[in-house]
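Complex shown without one protein chain; remaining protein chains in place.
The letters A and B name the chains in turn, as written, and every chain counts its residues from 1.
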Amino acid sequence: MATAERMVPFAARLSGRGGLWSWITTVDHKRIGILYGTTALFFLLVGGLEALLIRLQLAVPDNGLIGPELYNQLFTMHGTTMVFLVGMPIAVAFFNYVVPLQIGARDVAFPRLNALSYWIFLFGALFMNVSFLFGAAPNAGWFGYAPLTSEQYSPGLNIDFWVLGLQILGIASILGGVNFIATIINLRAPGMRLMRMPLFTWMAFVTSFIIITALPVLAVALFFLTFDRFWGTNFFVPTAGGDPMLWQHLFWIFGHPEVYILILPAFGIISDVLPSFTRKPLFGYSIMVYSGILIGFIGWGVWAHHMFATGLGPIADAFFAAATMIIAIPTGVKIFNWLATMWGGSLRFNTALLFCIALIAMFTIGGISGVHHASPPANLQQTDTYYVVAHFHYVLVGGLIMGIFAGFYYWFPKVTGRLLDERLGKWHFWLTVIGANLTFFPMHFAGLLGMPRRIFTYSSELNLGSLNMVISIGGFTMAVGTLIFIWNIVRSLRRGEVAGHNPWNAHTLEWATASPPPEYNFGTIPVVESREPMWDRPDEMVAQAQRVPERPVHMPSPSYWPIFTAFGVLLTFALFLTETWWTPLLGLAWTAVGVIRWAFEPVEH
Amino acid sequence: MNHAATHPTATGLDTWKLGFWTFIGSESLFFGSLISTYMVYKGASRVGPFPADILNIPLTSISTFVLLMSSFAMVLALAGVQNGSRKQALIWLMATALLGMTFLGFQAYEFTEFYHEGLTLSTNLFGSTFFVLTGFHGAHVTVGVIWLLVLWVMALRGRLGRADALKVEIAGLYWHFVDVVWIVIFTLVYLIQ
Partner (left out) sequence: MLPRTERVRASLAAVPPFLMTFLLAACSGDHPQTTFRPVTEFGAEINDLFAGIFWWTMLVLVVVESILLFVILRYRRRADQSPPKQTHGNTVAEILWTLGPALIVAFIAVPTMRMVFFTYREPAPDALVVDAIGHQWWWEFRYPQYDVVTANQFVLPVGREVHIRLSSADVLHNFWIPRIGGKRYNYPMPVDAEGPHAKQNALTFTISEPGVYPGQCAEFCGTSHAIMRKRLIAVSPEEFEAWVQRMRGGVPAAAMPAPAGAAELSPAGGAQAAAADPGAAAQVDAGSLEEQGRQIFLRSTCVACHTIAGTPARGAVGPNLTGFGSRWAVGAGARPNTLENVVAWITNPQQLKPGALMPGTQTPAPNGFPPTGLSPDEVRAVAAYLLSQK
């Protein structure tokens, strides 16, 4: 403990290191992680605001508050934002910050590429949302089924923003995926064998594989739609023989693995958090790893369960139903192993653990309704109704968001050196959990009682007014919880209790180094001999990690070529909006200049 | 080029090569989706021209052969850099790039020819799938040619020594990958109609 425990206030560190320019040119995985996390939190508020407007409109039947034009933009952007601008980047934020620390690396494999991913993501996110200023936000739902998205049925700019924005975001994700695979395979500390890696790193690894394989399929589908809209191709034009089903297949071949891209990081987070607050190692480590890999694999063979109502025929229905039900088994194993981790433990009810418990409780409900519509005949009644809306919100809010909140409370002290406030945390937790259940539980009933999804209004004859009122109240309860969370962050940044390097007595390597870690992460790279290095040999690990290096550690230099190049990528797709065939080439040329200059940028060794 | 590459890695694999192989895995899914779409829409065009009316197999066989030869030249270029032979590197890098450009020339000729015979992106599903698939492949070849020319300029300035063999090796990986994709396209689009 006598080593350089840095206790400089976080805010001072930010300004002390060169301010804005240093953030624009940073290639430090920790700073990029903070950028990702902050951006994602901002969009969580944007997507949440969209949800609140939706709930205002639906609170009473036959409501005229928000017309369908705006409503359709709101639900489309709510879905798109929560999936692509919150769920994915917030997971990537944790990958960025935590994975290199967990495996004992000084940075990711390709630090400048990492910065490029972030800037492309940010530009894509801004591009997508700029559409609101044109009054033309995307409005065909987050999976934009053909042929509604065609030029004929959606002539405005709305779908242009959507298809081009998603393309930009997809590129950022693929580059990030490549980076993390290389990082996790190659940059592990001595002794950090694959089967000693923390579960979070494992899930980041599996997720990255899903990202690099699923996103290209989406890219192709988006290119088809782009060319249909701008250059008159016929991919999804029924009158020319094009098949709207092709869009659905391509989209869901991406879209279902995407669900696991969103949920596996949360599984990883709670698998690392639970041992810290139960003082027991993760139960069945190997099974947890293998079930994660298995989910990733089977996740590729279940896409058509999103399409049972499209009439695929009995054979296809039966196959995809079986595959979907089988995937419930490794998922169930994970839940039981978490329970077994807590069983016989010594539970410390910090906010982080509370969110883990909420995840287990709520994800189970989401998993169960998932099994309900894995049965194609039952699915025929449930699909496209609020029952499905209830299901995926239990999975994504009950699973992903609870896991993310657990991760925030858990790693915030590592990132900032200060603990989040526990009292505010409890408020945040209870409002979120009560609000989420009040919002999403009644949706099950709304769906089975006949409420389709994506309707801007419903008839009072359906007798669903009181249910919807409850749902809306729940939504606003959650919003209050989220605001408390933001306040907690702002407040704790300055006034939070100083954490020290391992406030939770956690078992993984990131807790060996200082909080926040120095730019080079570890004074000397620790030598790992077990799965729980910080439980087995804490003093040795801390001594190695926090040793003050005798000579300065060489770290990659800052670079502005990533943001320059990212701007070229934005330009390439944004210039499609000019409807002139050659203008995107200008963006490509800009990108090429960036890439070539980047390649020849001198790197200090 | 990269900080991590200067340190020994956990697996002993080079990080750049590993990263690039991963990227190629991603690219495979990209081309896989394009090719699958072509196959799914085979025979679904409502109006002509149809593939049998218009595809010129002898001509494309020549361009395919040219691209195959470029892969061979690429191997020699890499050998040149690895042996420290600047002359060999210069000759074969340029040869690879020229063969790649020849392939692109064939493709430009083919596209123009098809255009005059009435096949455009919007004519029918064959036009849409064919031009988008081969167009994306052509774009990849173009990127490869630019990459090779950059390497050639580096070699010319004497900045491509034996220590930089990895840069050429990765360019080679890309080039061979694009070549292999073409073999698949040539087989499925041209040979099996």
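In this text, contacts are C-beta pairs under 8 Å (C-beta built on N, C-alpha and C of every residue); 3 or more make two chains touch, one makes a residue touch a chain.
Here the structure is a predicted model, which means the values were calculated and not measured.
> Just name the one of A:45, A:130, A:424 or A:455 that touches the chain not displayed here.
A:455
> For the chain not shown, which residue from A:24, A:52, A:245 or A:424 touches it across the whole complex?
Among A:24, A:52, A:245 or A:424, only A:245 touches the chain that is not shown.
> If the hidden chain were put back, which residues of chain A would touch it?
67-69, 72, 140-141, 145-148, 153-154, 238, 241-245, 278-281, 283-287, 309-311, 313-314, 317-318, 321-322, 325-326, 328-329, 332-333, 335-337, 339-340, 342-349, 357, 360-361, 364-365, 368, 371-372, 375-385, 441-442, 445, 448-459, 461-464, 466-467, 470
Heads up, the rule we're going with is that only the chains that are shown with their structure count from here on.
> Using CA atom averages as chain centres, what separation in Å is found between chain A and chain B?
Centre separation, chain A to chain B: 34 Å.
> So in the complex, which bits of chain A are touching chain B?
My answer: residues 106-107, 109-111, 174, 177-179, 181-182, 185-189, 192, 212-217, 219-221, 223-224, 227, 231-235, 240-243, 246, 250, 253, 554-556, 592, 596, 599, 603, 605.
> Flag every residue of chain B that touches chain A in the complex, lowest number first.
Checking each residue of chain B against chain A gives 1-4, 6, 9-11, 13, 15, 18-19, 22-23, 25-27, 29-30, 33-34, 37, 40-41, 44-46, 121-122, 124-125, 127-129, 131-132, 136, 146, 150.
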